[in-house]
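All protein chains but one are shown at their positions in the complex.
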Amino acid sequence: MNEDILVVQDLKKHFVVGHRGRLRREPIAVRAVDGVSFRMRQGETFGLVGESGSGKSTIAYIAVGMYQPTQGSLQFRGQDLFADGLRRPASLRKAIQIVFQDPGSSLNPRRTIRQILELPLRIHRPEVDPLEEVIHLLDMVELPPEYMHKYPHMLSGGEKQIVAIARALATNPSLVILDEPTSALDVSVQGKIINLLLRLQREFQLTYLFITHDLSLMRNVASRVAIMYLGKICEVAETAAFFENPRHPYTQMLLSSIPVVTEQEEAAKPKKITSTGEIPSPVDVPPGCSFHTRCPEVLEICRRVDPAMVQTETGHVARCHLFEQPPEVLAEFTRQVAQLEAMRPQP
Amino acid sequence: MTQEAAAGQLAPSLTRQEVRRLQRRNQLENLGRAWYKFSRNPLSIVGAGTILLVTLLAILAPWVAPYPEHVRPFTDFLNASKPPSLAYPFGTDEIGRDILSRVIFGYRDALLMGVFVLAIVVPVGVLMGLIAGYSHGTWIDTLVMRVTDIFLAVPPLILALAIASVLEPNLFNAMMAVTLMWWPWYTRLVYGLASAMRNEFFVSSAETIGASTSHILFREMLPNMISPIFTKMSLDMGWVIIIGSMLSFVGLGVEPPKPSLGTMVASGAKYLPDQWWISVFPALGIVVIVLGFNLLGDGLRDMLAAEGV
Partner (left out) sequence: MSPSDTHLLEIKELSVHFRVYGGLLKVLDGVNLHVHPGEKVGLVGETGCGKTTTMKAILRILPMPPARVPQGQIFFKGRDLLRLKDDQMREVRGRGISMIFQDPTAALNPVFSIGQQLIPVIRHSGANGPRRSRAELRQQASAPLREVALADPERLLDSYPIQLSGGMRQRVCIGMALATNPELLIADEPGTSLDVTIQDQVLRLLHDLVESKRTSVILITHTLGVVRQMADRVYVMYAGSMVEVAPTRKLFQNPLHPYTQGLMQAVPRLTGGGVAHGIPGRIPDYLNPPSGCRFHTRCPHVMEVCRQQKPPFFQVDADHHAACFLYAP
């Protein structure tokens, strides 16, 4: 069944970090998520990629109920996740679980593996025998049952993350959010974790929201990819289309910068776009298109007008003036701005 | 439940008894590791040994002290102000009482005060700190911490003196006074720890799973604060004893003729330097017990520190 399991509409999350000015007290806000919309289909792996400040982790935290949206909505199987603010019925909590990025801090160092795994069981599945189920969970993720008496620091990074995955699956969820699940791990361990995740997905018909900054990994895991920059989505496409035919200049820039291991990959990368300048802070988002300060194809209109998301091909959308307006219109805009500048009285 | 599970078999290789056995084995190993960390520094062992000795002396005082009757009304002017000797290892005071026996009994009251104060102060202070820290940024936080600030603002000794002077000067009232001024420090400590810890991923994880607030406070956060709390408790034993001695010194603690280390130091002060033993040995008694707790505290800190990442 290919229903939409998660529908995100115009999601915004702004964090107020201070105030500007003495009298008017304008709030200074970090625009972590600034108008994001997408849909996830049951059973797919939806990839979310972006650098720091892009807002991808914030979306994860909102979906799982840690933050409340400033604006916009999230619907899970038609139910509004924030109907009662941050309170959620147990049925919704069960259904959406998260695996955090850093296994070192997502497992309580003072609790044994058994205690960590028993918590979701006691709350959401009181009908099962906790000890039996813990052993079953460990077996499911291919860890020896003896591990249940160990403390997290006795496990390697990969093993800790496997426990975090087992914990997320303990409630029999439908949607699992994976926030950089292997970024803190070595590449030789990464494969084991990813293959475990894929096997579990098949076995339990799970839907994954997979967040990572590693594009090579994303290529091999996701069915669709969305790329974010400063709180907004720049481009969404099916995986193959995303990597073989990237439309947005930021996607091209990112793809051209990643270090790869083989000649074939080198050849597959878009031509080198030297990225210049720093990533702006989400407190100070540039006007117009937020990427314009670093875009190699920037035009006058980009500095002033925020582009809308448009379809470039079937199933492929990008938020960029290059696709929104025909080239004549863009050239005309630039010409007119130049005229206005010339007409301005010289100081 | 499957047939195997009913028979105690949980997995091909595991029965319920084996699980318990494994658990026991892991717990023992953890104890061994804890002892290793504690004993790295030989001074910690000295501290632990000292406190053990002091505690035994305090408990067994009536049987261990050579002259237990000297703590009740007693005079013996024939043997007054005798210097340390075999019969009286710490000498006698101005009315002939054996100082060694009185010091041993003095340890009783010192430890009693420490335990009493901490038994009240720690649960109350920690609980308030946990609640305030976890509610960081809300009115609960503000309310709790402002009340705490009020108590902290009053100079502790003045507060204790004020309370003790209004009430009768006895051990119990002295302990009440010290209790009242001591709890804010634990609230402060735990508040700082809790407001930082609530942003840790393991707390978020428990929240997203739907754990109750009391589970998060007491089962997730509190176990991670054991080290600073226990260390502080150990050092505080020393401090409470000193404050108690100071109160006795100014006459607001234990009532005579019951021995109190502070009173003994005070009343013996006027005989310095000729009959030095009347003041010096009780003072050394205070030093030994406080130092012991300090060293024990260092060892506890080393032992309880969470394993490295």
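By written order: A and B. Residues from 1 in each chain.
In this section, a contact is a pair of C-beta atoms (placed from the backbone, for glycine too) under 8 Å apart; a residue touches a chain by one contact, two chains touch by 3 or more.
The model shown is predicted, which means the values in this text are computed figures rather than measured ones.
Using the touch definition up top, pick the residue from A:M253, A:V285, A:L299 or A:V317 that touches the left-out chain.
Spelled out, the listed residue whose C-beta touches the missing chain is A:M253.
Which residue from A:V7, A:M66, A:V128 or A:V189 sits in contact with the chain not drawn here?
Within the whole complex, the residue contacting the unshown chain is A:V189.
Have a look at A:R122, A:K269 or A:R303 and name the one touching the chain we're not showing.
A:K269
With the full complex in mind, choose from A:V8, A:L217, A:V285 or A:L322 the residue touching the hidden chain.
A:L217
For chain A, enumerate the residues touching the unshown chain of the complex.
Touching the missing chain: residues 51-52, 156-159, 186-192, 194-195, 198, 213-217, 219-221, 240, 243, 253-255, 257-262, 264-265, 268-269, 275-276, 278-279, 281.
For review purposes, identify every residue of chain B that touches the missing chain, sorted by number.
For chain B, the residues touching the absent chain are 33, 36-37.
Operating definition for what follows: only the chains that are shown with their structure count from here on.
Could you pull out which chain A residues touch chain B in their complex?
Listed in rising order, the residues are 61, 64-66, 88, 90, 93-94, 97-98, 100, 102, 104-112, 119-120, 123-124, 129, 131-132, 135, 139, 145-146, 148-151, 153, 164, 167, 171.
Okay, in this complex, where on chain B does chain A touch?
1, 5, 10-11, 13-14, 16, 19, 22-23, 26, 30, 200-202, 204-211, 215, 219-220, 223-224, 226, 306-309
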